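Everything on this sheet refers to the single structure shown next.
For this depiction, one protein chain was excluded, whereas all remaining protein chains were kept in their positions.
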Amino acid sequence: ADCGTAGPITIAEMTWLSAGTLAHVAQKIMSAGYGCDAQLIPGDTVPTATSMLSKDQPDVAPELWVSTAQSIWDEMQAKGNVYKASDIFASGGEEGWWVPDYVAAEHPEIKSIEDLKANWAVFADASNPEKGRLYGCPPGWGCEPITNNLFKALGLEETWELFPSGSGETLKASIAKAVSRKEPFIGYYWGPTDVIGKYHMVRMETPPFDAENYKCLVDINCADPKVSGWAKGEVAVAVVTSLKERAPDVATFLGKMQVPNNDISAVLAWGDDNGATTDEVATYFLKNYEAIWTQWVPADVADKVRASL
Amino acid sequence: MAQGFPEIFDVRALGRAIDTGFNQIVADYGATLEAIFLPILKLLLAMEKILQWLPWWVVILVLAALAYAASRRWGIALAVAVMTFAIGLIGVWDAAMATIALMVVATLLAVVVGLPIGVAMSRSKRMQSITLPVLDVMQTMPIFVYLIPFVMLFGPGKIPALLATIVFAIPPVIRLTNLGIRGVDPEIVEATRAFGASPAQILLSVQIPLALPTILAGINQTTMMALSMVVIASMIGAGGLGYQVLQGIQRLQISSGLMAGLGIVLLAIIFDRIAQSYGKRMQKSLKLDH
Amino acid sequence: MAQGFPEIFDVRALGRAIDTGFNQIVADYGATLEAIFLPILKLLLAMEKILQWLPWWVVILVLAALAYAASRRWGIALAVAVMTFAIGLIGVWDAAMATIALMVVATLLAVVVGLPIGVAMSRSKRMQSITLPVLDVMQTMPIFVYLIPFVMLFGPGKIPALLATIVFAIPPVIRLTNLGIRGVDPEIVEATRAFGASPAQILLSVQIPLALPTILAGINQTTMMALSMVVIASMIGAGGLGYQVLQGIQRLQISSGLMAGLGIVLLAIIFDRIAQSYGKRMQKSLKLDH
Amino acid sequence: MTTPFKIRVEQVSKIFGPDPKTAMAAVNAGMGKAALLAQSNHVLGLHNINLNIRAGETFVIMGLSGSGKSTLIRHFNRLIEPTAGRILVDDTDVLSLNAADLRSFRRKKISMVFQRFALLPHKTVLENVIYGLVIDGMPKPQARAKGAEQVALVGLAGFENHYPGQLSGGMQQRVGLARALATDAEILLMDEAFSALDPLIRHDMQLQLREIQARLHKTIVFITHDLDEALLLGDHIAILKDGVLRQVGTGPEILVAPADDYVARFVRDVNRARIVTCGALAVPGQAGGDIELSADQTIESAYAALAQTDAPLTVRQANGDLAGVLTRQQVFDALARA
Partner (left out) sequence: MTTPFKIRVEQVSKIFGPDPKTAMAAVNAGMGKAALLAQSNHVLGLHNINLNIRAGETFVIMGLSGSGKSTLIRHFNRLIEPTAGRILVDDTDVLSLNAADLRSFRRKKISMVFQRFALLPHKTVLENVIYGLVIDGMPKPQARAKGAEQVALVGLAGFENHYPGQLSGGMQQRVGLARALATDAEILLMDEAFSALDPLIRHDMQLQLREIQARLHKTIVFITHDLDEALLLGDHIAILKDGVLRQVGTGPEILVAPADDYVARFVRDVNRARIVTCGALAVPGQAGGDIELSADQTIESAYAALAQTDAPLTVRQANGDLAGVLTRQQVFDALARA
């Protein structure tokens, strides 16, 4: 199998560890295995998605959280210039409200998001002791309306403060701070990520998924939100449609690209513990998890990749 | 091929040491630090509440009155009133009030801390040669580098936002206080010395009053820099106009980001006009006619 | 209760109109715009490649030589060499080279565009009074507001990063070119007029040479501002040190962000030293001794 | 019709401000400088100036700071345009020149020396001196040769490649002078050319200018507010106050008959013995003793002769004709008139 195109194939590299790792994995396979001129383009979710929609660039986004860029995604589907080659995580992305394990252990009475209303006092913050603090979703992300609507649907407005997390980094830093001091914390997060593993976060139980309610939850202007569980997170290997023609073999490979949640979590935890670069984590993955990635490509390609390590 | 720099010593080990050390600090002193800054947080929240509670026309009147007091010119007062009204018109009033609160508190703190440092610098060459490089680093170090450490120390919210804003915005007050005092006509200072004034008398009766236009220019610059931090500060929970910009750009609503951005521009122009016309008037009164 | 501003006219409708309009522009002209800027992109990439390909000691030598040529002082050349070496030592060499490439190209473009604007401003009061408020807005409008529109027009990558950097960093060149030319001793300009020099002769033989120290200060400030944009620019694909900062904070590795931040600070100091010592030497040669 | 006058200033007025025409009307109706400034924020620079400057003479313009000296002189090469009136140079109305003609007029006919030297700090002495030639398109080598002559003329040979910043004030002003002379212009405007100099150096420069003028016979318009300088250099002196011409005349004329109180105060402190010539005091009479005085020497220079004898002294014209006799009585009479 060969690349099919002499031109560059661009891969979106996003800032967080798993996205960066997967971008490097894809790049290594494309260049070593298929002989492509695979280039990484750094960028965040929204700018990347925007550009894929309007400019067909970059060609591949190996870990695109659909809900984060929902409206852009919808437009892409309507326009048809980007398609989902595969779900990158075998069990999908897990979204929800999480607490550190020590909170779960200390407060067995708080199991589900429906228990929060009564137990706000556990999560009160010094700056506003009259209310519990729930760390919300960063602005503009797809999770923002869901979190905000759930907040309303659960009737938390009286006793809780929905604290805006200005960015993904802030949210992560908030967790790090709380856990390092064993302070109570509850907030939105998602997996698989290094955060969930590293800080031993436990996901709050939710009522079952209800398609009808959920439809309203994702709408910013939802008038009367009702409780529902989170939909299984859609995390796509997003590929520009034209790549199918330019590099059919590569497109086939991308169609198979998928990792089990547990394995990727373990890889990420290794990377985080060792302070490894995304490039190193990718190499680590390729070396130690052959069983997974060799299924994505023909044997000859796998050999070439193996040889390049 | 890339001819990168050879790895001469183990940067990673150093990095890990820094990270571990910092995490230790977060765990050990975070709570104390947070408690120390609680009063300031309360002040900030109270200010924000009051500003948002005041009817909009009161705010406009107050700002216009301030502009008139500073400039003694009706034209400027009117312009300020119109611009404040425009902030409401483009639909960002509440966010703008939160931003004003943060900015005013940040500027106040910067002045309270920066003025004495500037004075100390102006009095000692040594102090100046130590402080200047620190200020240089403070101004060139990307904010993002210290933004997240602040969050880890204080949790997200207004306090780290405030601190990051102050770190970023304080250098002009310090620099220009120093410059202003050093720039006071040495003959005037010599005259007061010749009449037997003590250093403290010289500072209070001559140097600070005469350096005031320059110091005010520094405060003005500090305010502008604080404003330019608004979006970044809102990434760690400062709220206000910055948050609206973030929301707008993430949702690809150019217009919503633009409106909030316009709000910031208007605020900047309003404060700049007030501060500058005050500074100009002072400078004039020191130089030529009364 | 919040006494927010009443909704007087429908901001949302206006907002929607802006968004639709902009999307139309993206659809219609995006490709053309991209084609226009392709040569610049090529230049930028070539520059980056060369810098990363050059052995590190060559880069150090070149920068030190530049510093010596600018200052005629060995001390400064040595300091620059040491600082450049330090960039390698803290393990951010390749990223720093990418950042230098972006910065140099951005500064070059800013000068090429800004200088004529500044000259035009200095020659006409009208032009000045039109341009100054535009510059004010450019400097106070949060970068984030125009960041995403640029991405929508050009796709993420170096071009929108470059453009956003230029928009943010160009005002000082323009301002200080204007100021510098206006600040040339009017008696000297009058003398050349009295000898029958034409406006073009005056500009080239007197005004620009004598304003050069001020213009250089403007270029220096532009470079510094371009550097301060590095992190934000890397959010839309500029890469380099900024990206490393982002990655560091994203992964809560304070040290990695710090190292990259330090790299930026070092770059800033290096360029500042070179530019300033050149400016100072020029100013001296214009004023007192040779 | 030609006149003996090189420069003629006819009813020139100049008002600075946004609306000079309206202000002009007010001034013509009798409003003074201070009132104009207070009422309409216009500055009266000059009001209704009439002057004639002869070819080859040194014409001095005097007055306190702000009296309009610089404003007046800058009309001659049209660095300033008048609000009203005409300026004729060699019978050409300079206001009628178009841009190209004006440039050529400035390049060839008239040049200027400035109070604070106004040298180009980034050019060497020689480059400064030939600046006017080079912008006029003279080839560099030729210009350099000519410039070197001028540099030598003002006594700066050897300093051609120095920068102005390396020279003392007096030397810098000599460069300014050389630059002005280099273009061979017939008219030299000197705006407080020596004010920024040390008293001793200033005196040297004054003597040097007299010497150069004796050789080159330019028409020099010289501004100063130093009376001694004016009397030393000027064939005619004009005194300005608040934009109005108070008096024009030779030095002795002004000393002897000040037109008004202001001029009188102005000339109060002058040492008359240094101004009044023996010729001016001599009365017709028989030639006296051996000691003879020349008509154009000053009283001060005659003190030694006067101390020698009580008899009347013979005063002769430059051509040897008898001008009259001078007595001690006449001298004290003249000096006491202060």
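Here the chain labels run A, B, C and D in written order, and each chain numbers its own residues starting at 1.
Keep in mind that, in the parts below, a residue touches a chain if its C-beta (ideal position, glycine included) is under 8 Å from a C-beta of that chain, and two chains touch if they have at least 3 such contacts.
Just so it is clear, the structure is predicted and the values come from calculations on it, not from any experiment.
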Fill in the blank from the handout: Chains in view that the hidden chain touches are B, D
Fill in the blank from the handout: From D:Ala29, D:Ala99, D:Ala214 or D:Ala336, the answer for touching the chain not displayed is D:Ala336
Completion exercise
Cross-chain touch to the chain not pictured, restricted to D:Leu216, D:Ala273, D:Ile291 or D:Leu322, is D:Ala273
Fill in the blank from the handout: Given D:Ser65, D:Gln286 or D:Asn319, the residue that touches the chain left out of view is D:Ser65
Problem - Contact with the hidden chain (one of D:Ala29, D:Ala99, D:Leu200 or D:Ala214) - result: D:Leu200
Practice task
Since one chain isn't shown, list which residues of chain D touch it in the complete complex.
Solution key: 64-65, 198-200, 203, 225, 228, 265-266, 269, 271, 273-274, 300, 303-304, 306-307, 310, 328-329, 332-333, 335-336, 338
Handout entry: In chain B, positions touching the absent partner
Key = 185, 187-188, 190-198, 201, 205-206, 209-210, 285-290
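Assume only the chains that are shown with their structure count from here on.
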Exercise for the section: Any chance you could name the chains that touch chain A and chain D both? Expected result: C
Exercise for the section: Could you please state the distance in Å, as a whole number, between where the Cα atoms of chain B are centred and where those of chain C are centred? Expected result: 23
Fill in the blank from the handout: In whole angstrom, the CA-centroid distance of chain C from chain D equals 52
Exercise for the section: Return the residues of chain A touching two or more other chains; collapse runs of consecutive numbers into ranges. Expected result: 46, 50, 169, 173, 176, 275
Fill in the blank from the handout: Touching at least 2 other chains, the residues of chain D are none
Completion exercise
Each pair of chains that touches is included here, namely A-B, A-C, B-C, C-D
